[in-house]
Structures are given as structure tokens and as C-alpha cells.
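What you see is the complex with one protein chain gone and the rest in place.
Up next is subunit A:
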Amino acid sequence: MPAVSKGDGMRGLAVFISDIRNCKSKEAEIKRINKELANIRSKFKGDKALDGYSKKKYVCKLLFIFLLGHDIDFGHMEAVNLLSSNKYTEKQIGYLFISVLVNSNSELIRLINNAIKNDLSSRNPTFMCLALHCIANVGSREMAEAFASEIPRILVAGDTMDSVKQSAALCLLRLYKTSPDLVLMGEWTSRVVHLLNDQHMGVVTAAISLITCLSQKNPDEFKTCVSLAVSRLSRIVSSASTDLQDYTYYFVPAPWLSCKLLRLLQCYPPPEDGAVKGRLVECLETILNKAQEPPKSKKVQHSNAKNAILFEAISLIIHYDSEPNLLVRACNQLGQFLQHRETNLRYLALESMCTLASSEFSHEAVKTHIETVINALKTERDVSVRQRAADLLYAMCDRSNAKQIVAEMLSYLETADYSIREEMVLKVAILAEKYAVDYSWYVDTILNLIRIAGDYVSEEVWYRVIQIVINRDDVQGYAAKTVFEALQAPACHENMVKVGGYILGEFGNLIAGDPRSSPLVQFNLLHSKFHLCSVPTRALLLSAYIKFINLFPETKATIQEVLRCDSQIRNSDVELQQRAVEYLKLSSIASTDVLATVLEEMPPFPERESSILAKLKKKKGPGAVSVTELDDNKREGGELNGGADRGPDTASTPSPSADLLGIRSTAPISAAPASAGSLLVDVFSEAGPAAPSAAVNDDGFLSSAPPSEDPAPLLSEADELLNKFVCKNNGVLFENQLLQIGIKSEYRQNLGRMYLFYGNKTSVQFATILFDDVIIVFNNLPQLNVQTKQVEPLVEGGAQIQQVLNIECLTDFSDAPLLNIKFRYGGALQNLTLKLPVTINKFFQPTEMTSHDFFQRWKQLSQPQQEAQKIFKANHSMDTEVLKAKLLGLGTALLDNVDPNPENYVCAGVIQTKSQQIGCLLRLEPNAQAQMYRLTLRCSKDSVSRRLCELLAQQF
């Protein structure tokens, strides 16, 4: 094709672009642009009507200026005018401008939609495609409102051109993504699914993306696509490379379509129909076989396309996780790639193997590649590949190879890139804890970690080693000895000083028998580091010193001397000063007994989920890091599980079964007064203010809540469950022998935030993974916008994890969103569907009003459908206080002195949704004698009256 003599050459535009390119400086460029903008503005404002060509040229210039990164605040109208031109180029430029520059809430959207409507009904396929491209590019809600019902018709109509079908499919997909509530497939479903059989490969390629997306949302309605997809895939896989003509890419038949088909199949479990399944397994085998065949071309495009299909097939095999033979073959194939000369393949093999490592069928096969992976960690030149190798080592680690892997990761840390050190540290810390057989190894590993990469050792990591040492008495002496030795180093990291101070303050006595580590030697060693440390560490050391006074009375005079000196007792830092003063006083006036009680050894920590794991989750969790809010997330990270901080109340009643370490279930805790126990703990609370979420755990509602009355509600019984939460926001949502789900929620206006706590109730000890593959899906009602992150697929025995849901009420609703949990326990997949207790009344804002106002509004809401009334028998206590509490819990304002009958209750509130506010008035008339109620609701929206009435009738 000849280059760029396309007849529409806009000379003015070319000249302008040349001018810009010739600008020697940024200033010159801006000057030139401003000149052009002024020119265009005057043309647009001028008296002379511009012809289509000029308009097109100027709009195109504006677009160019915008794409250079400058703001454009005019020209939109001219672009919209171009849309209705009957010259194709003009229309095309108009659409391009709109696609790039018009945001959805623009005033022009109505005009644009009009033009699009005209083009869609023009029956000119080129115009139709332009219009569809524009909708797909902008994808605003307004466009969805205008076209969501029209496009499915175009998509399935028999006389629609193929190219238009393709655009329509993807256009609909885009609209579905922005406004799923507006795209209703309903009657079209089956015809859309059958597009998989379309003769035209391009139509299938486009349609399958739409079908995949719809299947994820409505798997049942679309499940016929599975067999169609399998037979289509089978035809492609077995076709010769020339069969598919232009859809063959470098000798690979239809690679894009193949990948999309394999992706679609990943929305479903393995096919139940034996024949279909057999055919699919055959396809997968063929794909694996082809990987072994000699390449048909030396071009990298050939191998890329072929391997793209292979990797997608492996993803499907992993997704099914049921064909041991295929899993092992996949693993072997990836093993070959680990040593491939293409960096890209090595990278992908490492990445894909990570998921294979979590399958019970292929875990062992993955482990055989350990040497290669370690080698990759050491020798790969690209940090992103090394990162993958580290991830894979982490994934393939188990008890059998933990020592080797941890050692390799530690030695890699010495030279690791700064960008991945923190994550590496967390991983080493987790593996060391998870697979520790003897705790001296664990302590050595963590201290090594601090030595090698102290700057990257976060608080969670050193809190954790202290927690574990405190909870395991068999390692305390060893830990004391090791930190003592580590502190001998002339320069040791401040984190080492923290751990050393804490451990020697607690367990220094265990090594004090050796004259080389006598109490005074220990103290002098610690104190020699004091002046180099930051304030929090110094504060910790002061606490260690007062503990020394208790442990070793012979050091009292020396330590008092230190506390008394001006640099302590008059320290400009108020915390240090206070500690020095108080400890000095405590040591001089308290009797030995009091001192011994106050400064007693720390009681064991009640175990929670390792805070390190939470930290890693924060770092790695999918979606955990936002594009713009990266730093905020990090800051907010903090101590999800409280790390070592601990409320006095939980300290005094640790539940033995919750003790992850499974020791000291009869620890002499009662002897330790809570206040004394937290003496050292306060250091932690200063080290970093606990995130508000920590308080959620500390109220202990999960551990102390009485067993729920309904132990395992099925979905059908779940309405009862829903009723439980109408007037309250916190409690236990679900409980069985394995899992407890607790809820805490808060609402403000049309927004809510719900914390879900998944607690693993089994008390299997240290490091046993119990749950994996926890998939949590919210059946998003279109009326609610529920956002959340996936949780870490792993909850250890006795631990709990938290998931935060952000809920936005868009408009009023009656159903509850569904929570679907799939988890694996002992190999068996458990599936659980629950209704989330989000009810419309949660979005109430209380409204105070006088009697006069109330009845005036009551009268205004007098249309019959606005009122809902129910007369029902009392199911619960009719006590005034109980009723009041319930009505307040409902979220409305309880109005006194409104109803002439003081026995009656009236309430008022406004339900806040994004789209509207709904005023609600409520009247509850109890009849104590008959044990009956009459409940009347009047709302500005009749569906709300009915729903509230249903919900409330269950409450009294």
C-alpha cells in the first residue's frame, strides 16, 4: 500500500506538527501552541461559518495539542458537529476527538448520543462501527443507558455484517463492565453463546471476550458455552497450520482465539459430561505434545504464540487441579523452560510454577527443580526474574527443604536489590517460623536476618521473634546467649539492640551464671549501645534496665546511677525522662516483693495470625496497592493483628486453644497482674500507633462471642440470619467446627464499611496450613457497589484473617449481597454461601422533628402504595427498653412526645442512597394485652416501605 497519500492529508496539521518538532525549547513549544490555540479559537468564534474540512483540521490540531500533554478547554462543540457530517473523514476525526477528550459527565453527552444513535441506525456498516468504537472507548454510564438495550439486538441480528458484530460484542462488554445493571442479556443469552460457533473467526474472537465476562457473572446461564468452547478449541488445536488462513499467526493456528477459549474454560469446573471432558483432555495433551515438537519457524513470534497457548493451557490444568498426570507433565514442561535461553520463558516458567507448587499433585514435582531455581536466584541478570525465583522458592518451601531454602534466601539477601529486600526479609521470617523444627534454628535465622538486612526488618518481624521466644521456654536460654553474642559486634543494627534489650531484660538470668556474661557485663554491653540509638529503642532499653534491677539486685546501684544522671532524668524527650524518673523511684521505694511482682517475666502472648504474614499480604496481596494511593496503603498497613500489642484484658485470659504455639496451656498467668504484664508492652504501642483496626481484634468479640445459636445456616435459612443483624452491626455471622465468620460494620450516609473476620477454629499447632484457596465472591447487587480485596488464601489453625468491604448504596434494594466462600480443608473443597447482613435500613440517617412536622409529613405520604402495614404477634419481649434499643439500632430517630398515645413509638429517618434520599416515617403500636403489634411505615418510595415493613416485622 502506498504510504500516506490518503487523500485527506491535512497540510495545515502537518505544518503545525513540523513546527512543534522544530521548537528548540519547551518554552518555544508552548509559545507556538498558544499561538495556534488563539488562532483556532478565533476561527471557531469567527463570523464566517467554517467548512467541514477546516473544522476537521482544527479539531485534529486540538487533539494533537492535547496528546502532547496540554489542557484543551474548547472545541468540543465543533467536534460534536463533525459527528453529523456525512463525510467519513470528518465524522471519523470527530469521533476520535470525542473518544479521547470527552469525559462522561460532559453536557455534550446528549448531543453525542444523538449522533451515535443516527449512525447506529444508518445501516452503513462503516458508520455503525465508528459509532460502536466510540461507545466502547468512552463507555460511560450515560451511553450505557442510551444503548445497552440496542446493542445486543445488533449483535445477534441475522443481517448484521461480521465487522459490526465484532465491534458490537466488545462494545457491549465495555458497557457491561461500567454498568452491569443496565446490560440485560436475558433473551439474547443463547444466541450470544452460539456466536462461539460462528463461521467467522473474527466474530468468535470478539464474542468470546464478552461471553467470558458474562459467564463469570452468570455461570449457570452461560454454561452451555463449555461444550461449544471445547469443540471449537479441539478444531483449532487439531487443524493444520494452513487451515485457518489469515488467522494463523506464524504457523500457529488462531493463537488469540485459543488463549481466549482456554481462559473461558477457566470460569468453570471441569466438564461433567465425560465425552466433553475427554475431548478437552485430549486438547490439553495435544498442546503439551506440540511443545515438544521441533519449531516450525525460528521466529520468536512463532514460539511466543505457541507458548502463549501452552501457558494458558497450564493455567487451565492448574485451575482444574484434578488431573495429576497433566499437572506433572505441565511441571516438567515448565522445568525445561527454567533453563531456556529466552529470558521471557524463564520468567514465565518461574511464575507459573509458583501456582503449581500449591497443588498437592504437583508440589513434589516442583520441588525437584529446587537447584535450578536457586541457581536462577543467584545468576539471573534481571531483577524481575530473580524476584520470580524468590517467589517460587517461597512457594515450594516445606518442612523437607526449609533449611536449604532459608539459607539460600539469606545468602541472597546480602546482595539482593534494594527494591525487593523488605519482601525477602518477610518471606524468610515467615518460612523460618512456619517450618521451624527446632527453635534455636529459628532464633539464629531471625538474628541473621537482622544482621544482614537490619534496615529492612520491619517491626512485625522483631516483634514476632520476641513473641515466640517468650512463648517457648525451651528456647529462651539459647536466645539470650545468641543475642548476647550478637551484641558483641562493634556495630550492630538498632533492631538487634531492641531484640537484645528485650530478651536480656526477660531472660538475661538464664546466662548470668557464666562469668563472661555476668549481669554487669550484660548491662554494660547493652548500655554501650544506648547512646547510638533512637528514642524508642532507648525507651525500651530503660525498661530492660528496670527489669535487670529485679533480675539481678547486684546491678541496682549501677543502674540507679545511670537513671539518675542528668542525661536521663532531665532528658528533653518527655517519654525518656518520665521512664527514668519513674523507674528510679520504683527501684528505690518498692519492696523486693512488689518489684518482683511488677517486673515479673512476661506471660505468653495469646496467639493471633502472624503479623508478618499480614504484612506480606499487605505488600503482595492482589489489588493491595493502588496506582495513586501507594503510600497511603503502606502507612495504613500497620499492625493489622496488633503484632505484639495486647490489651490487658486479653492478656489475663488467653484462650489455650488459641495459642498457636500450643505450649504453656496452663501458664501461670493469673499470677501476673495485667498492669505489670504490660510494662514492657507499652514500648510497642509507642513504636507505632496501632491502626484503628487493631481495636477491632482487641475487643475480642470473635473469641468471646457465645457460640451462635444457628450453627450452620444454609442459604435457605439465611434470612433468619439476616434478621439477626437488622438492628445490630456486629456479631457472629457463621460458625461451624472449622470456621467462624465474625462481622463488624459501620455505616455513614450511603456508605458502609464491613469487616469480616474469618477465624480458623481448629487448633492444630504451629505452621499447619489448613485453609487454602479461600475464594470470596460477592454477588454484587447492581444497587450496591461492594468493593473488597481478595483475602490471603491461607489461614493457619487458631488464626484469623480480616477482610474489609467498602459498600456504597447506589439505590434502594431488597435482596442481600451474597458471600461465597470456597476453601479447602484436608483436601476437600468446602463451599459456603451466606447472605451478608446489609439491609436497606443500614443507610438510615436519623431525623429529629416535632409532632407537628411529623404528622404533616405523615399526611403528605398518604398515597396507598406509600404505606405498608403489618399486624403481627410479638415474638420477643415487649419491654419498653428493649423496644427502644431495637428501634435505635434500626438507625432512625426515636421521637418522643409525638404520638398522642405515649405507648406508641414513632421514628423518622432518611435513607441515603447515591441516587436519592428516601424519607421514612415509622409508627409501632404495641398492644401488651393481646401481645400484638401494629407496624406502619410510610416512605417516599413504596418499595422501601414494603421492604422495611418485612424486615421489621421479624424484629419484635
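Some observations on this one:
The definition used in the following text is that a contact is a pair of C-beta atoms (placed from the backbone, for glycine too) under 8 Å apart; a residue touches a chain by one contact, two chains touch by 3 or more; residues count from 1.
Quick note on the criterion: contacts and distances are computed from a predicted model.
For the chain that does not appear here, its UniProt entry gives the protein name "AP complex subunit sigma", which is one of "AP complex subunit sigma", "Elongator complex protein 6", "Tubulin delta chain" or "Phenylalanine--tRNA ligase beta subunit". In the complete complex, the hidden chain is touched by one of A:806, A:860, A:875 or A:916, namely A:806. From the options A:119, A:312 or A:812, the residue with contact to the chain not on display is A:312.
When the full complex is taken into account, the listed residue touching the unshown chain is A:249, out of A:147, A:249, A:268 or A:905. Residue-wise, the contact with the chain that is not shown comes from A:789, picked out of A:117, A:279, A:761 or A:789. The hidden chain makes contact, of the residues A:298, A:381 or A:531, with A:381.
Considering the full assembly, A:257 is the residue among A:143, A:195, A:225 or A:257 that touches the omitted chain. Not every partner is drawn; the one left out touches subunit A at residues 1-4, 6-8, 14, 17, 21, 60, 63-64, 67, 69, 71, 87-89, 92-93, 96, 100, 104, 126, 129, 133, 136-137, 139, 163, 166-167, 170-171, 173-174, 176-178, 180, 201-202, 205-206, 209, 213, 216-217, 245-247, 249, 254-257, 259-260, 263, 301, 304-305, 307-308, 311-312, 315, 343-344, 346-348, 381-382, 384-385, 387, 622-630, 632-633, 636, 692, 746, 748-749, 751, 753, 785, 787, 789-790, 806, 808, 914.
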